[in-house]
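First up is the structure itself, then whatever we jot down about it.
Apart from one protein chain that is not included, each protein chain of the complex appears where it belongs.
Going by the order they are written in, the chains are A, B and C; count residues from 1 in each one.
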Amino acid sequence: MATSSGPKTALSETIIDVWQTAITSVESNKILIRGYPVDELMGRLSFGDAVYLLLVGDMPSPTVSRIMEALLVSSIDHGAIPPSTIAARTVAGTGAPLRTAAAAGVLALGSPLGGGGSIESCMRFLNEGLAVVGDWVSYDDAARRLLDQREGTGQLPPGYGHQIHKRDPRAARLMQLAFELELEGGHTQLARAVEQELTQRRTTTSHSGGTSLNSDGAIAAVSGDLGLDAETATLLFTISRVPGLVAHALEEQRRQEATRHIDPNQHVYDGPVERHLPDMSM
Amino acid sequence: MATSSGPKTALSETIIDVWQTAITSVESNKILIRGYPVDELMGRLSFGDAVYLLLVGDMPSPTVSRIMEALLVSSIDHGAIPPSTIAARTVAGTGAPLRTAAAAGVLALGSPLGGGGSIESCMRFLNEGLAVVGDWVSYDDAARRLLDQREGTGQLPPGYGHQIHKRDPRAARLMQLAFELELEGGHTQLARAVEQELTQRRTTTSHSGGTSLNSDGAIAAVSGDLGLDAETATLLFTISRVPGLVAHALEEQRRQEATRHIDPNQHVYDGPVERHLPDMSM
Amino acid sequence: MATSSGPKTALSETIIDVWQTAITSVESNKILIRGYPVDELMGRLSFGDAVYLLLVGDMPSPTVSRIMEALLVSSIDHGAIPPSTIAARTVAGTGAPLRTAAAAGVLALGSPLGGGGSIESCMRFLNEGLAVVGDWVSYDDAARRLLDQREGTGQLPPGYGHQIHKRDPRAARLMQLAFELELEGGHTQLARAVEQELTQRRTTTSHSGGTSLNSDGAIAAVSGDLGLDAETATLLFTISRVPGLVAHALEEQRRQEATRHIDPNQHVYDGPVERHLPDMSM
Partner (left out) sequence: MATSSGPKTALSETIIDVWQTAITSVESNKILIRGYPVDELMGRLSFGDAVYLLLVGDMPSPTVSRIMEALLVSSIDHGAIPPSTIAARTVAGTGAPLRTAAAAGVLALGSPLGGGGSIESCMRFLNEGLAVVGDWVSYDDAARRLLDQREGTGQLPPGYGHQIHKRDPRAARLMQLAFELELEGGHTQLARAVEQELTQRRTTTSHSGGTSLNSDGAIAAVSGDLGLDAETATLLFTISRVPGLVAHALEEQRRQEATRHIDPNQHVYDGPVERHLPDMSM
């Protein structure tokens, strides 16, 4: 087979395009994350704070730090039902490397109907309402307008209602923390007003499931008030769920028969019975 | 086209296989992570602790909590050079959803030559040495034996040496924390003995780069002393790097021209200049 | 640790949801692909025809078969430049399984700016024009209207122009085959009219690259005339590129140094010099 011979190296005479990145500087023996030496952060900064620093570019304040940790904890796992979990378990069951299984799970997150998939649409929904809130329009007014516009569609707004939870405990707790930490802004206040308006209207409707704010909705509201955009908020959700995907993939390989047929509906939980933290503050 | 008609539903008369999971219980309005209500964890537990709880099954002690956060922070990003980062940026540059880009990055982690890829082999290496440590064999003895066996291969043991860092700041800090927190066990002590022996032998060799413990090696050593297996330690690395992959994918889409040709060598860091934390303890 | 005990099996008394699929029937010793026994197809049907059968549901006619093979061949590889190829090579370079590398490459296909990414938008563009073609509006008229609407945007319509190819050889050949095989319909005729109109207008503009129909555009046009929707046409592209991703991943692991920094611009081709088929018909 004839082959064209090519040079192994070439003295470049052209202008090379240099590109910029503002995330991490790596030199010999020195790694700066957004300017901070990583070894200085280690032992002083929590992983949650480091996530914030990496994505936002600066350190969180103490209250922002606490709500961020809570947000990341809230979505760390949701049992064996979500498509992302089933995808991760299905791939893990073939004996694939577990990181590969986790990656397959990530591919099932964030799409319109996947886990975290309504964070973005809920933030758009809230921003639409906030655009009209002002001197003459209260949060309650805006909530009514938003719901009037959707009247007759038969659909709850994005971020409201949940197949399993009539009252999503993650959403309730995240909203409570935003209040306690005095981090409430327009997004959370409008989200609450919409929830109340939905409850009132619900008495006359027959929606079977709940209508209260769900986890995606609370993440959207709290992230919006922190100044995060919808895409970044969805990525926080993605980051938070990876440990859950990893844990399920690991359990699948260690506890289940390989390449079994996984019926998502037929699992039972046999882990520790309900238990509680000793009274502690972080 | 003729079609075979099938029943829409069937009354199952067979015994259904029920399968068990011990990770998360999800009932209406109640989510228990390893037994703990998630809303109770929110605001009280850090994300790092929740990662530990999820993977290990129980709460970390305060000192284990601190080393785990440090471990997770240590690997959160390593700049624009690693293959995982380039894979994530390359996919992000096509306009793909950022979670998809992050998943592509995860696929470049953990393989023998990818990021975190020598955690597993280093832990095996250390376990091999620990198997002979005893009344008559000190850590130093074991280190010498391990290195004698590799003599002549011309290769450093897994977990030692780094292309960029002569002294990997992440490894040094993680080992220091293990010492300060009194979490040192056999793995870290043997890892240190191997490092010292390598330094002594090195004066007579001509290895261009450093021979000191690298980040993968320190993670292997510390994880080993915490009782984690090699696979779980590698998964901790995977979890810790996802925020970095996400940050790079986000920056790629927002700052760079789409589908550019990314030359990993031609980037410059233009983020914040070196800065430091105010004196603080977590 | 207390654990809740769960039943291992349960006699289901509920109605089980049965779901339907019309793709492949698998019984003991019998596999029917869209109704055809797979062992009967083997040796009689080409892989390209089987792809068509699987996606469309029926056998292609002889002329459709030929254009489909040509379409699949056209996009099988485009060298070392596309982001999908770089992503696959980058992951392969870490020592990851090659199927994993190919999957990472697939994640860089089909997005708006990735390979095959304008098939969908081009088909929408053509459909928009076809909606006005009729007794009083010729393909040329429709082409002029479509381009008039885009006047001033400074952008070529989707499916036209290519960074490297002034005249994309794949598009030219695919359109020629559609003509020879008498498979031309509205989409290809309108695509051609737009190309001609663009050429005429181009004399007065200064677009540096070419303005002729590119590979994505030709796939959109031909697929449209075959009655395929835009999503299916894009998936045909995805299927066709997988062998290319696999070939690059394989070459990366066998020929290149592991985890090298891949500069997409600095490759040279050293394969066989240009060669030609003996005169043959398929």
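Heads up, the rule we're going with is that a contact is a pair of C-beta atoms (placed from the backbone, for glycine too) under 8 Å apart; a residue touches a chain by one contact, two chains touch by 3 or more.
Note that the structure is predicted; figures quoted are calculated from it, not measured.
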Omitted-chain contact residue, chosen from C:A102, C:A143, C:L213 or C:L226: C:A102
For chain C, the residues touching the chain missing from this view: 16-48, 50-51, 54-55, 57, 59, 66, 69-70, 72-74, 76-81, 97-100, 102-104, 106-107, 109-111, 164-170, 172-174, 177, 231-232, 234-235, 238-240, 242-244, 246-248, 250-251, 255-256, 260, 262-263, 266-277, 280-282
Hidden partner chain, residues of chain A it touches: 1, 3, 6-12, 14-18, 20, 22, 57-58, 81, 83-84, 86-87, 90-91, 93-97, 100-101, 103-104, 107-109, 111-115, 117, 258-259, 261-266
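Convention: only the chains that are shown with their structure count from here on.
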Centre-most chain [mean C-alpha coordinates]: A
Copy-to-copy rotation for chain B and chain C - C-alpha atoms, rounded to a multiple of 5°: 180
Separation of chain A from chain B, taking each centre as the mean of its C-alpha atoms, in whole Å: 21
Rounded Å distance, chain B centre to chain C centre (Cα mean): 37
Approximate Å spacing (C-alpha centroids) for the pair chain A, chain C: 33
Multi-chain contact residues (two or more partners), chain C: 1, 3, 6-7, 10, 97, 100, 107, 266
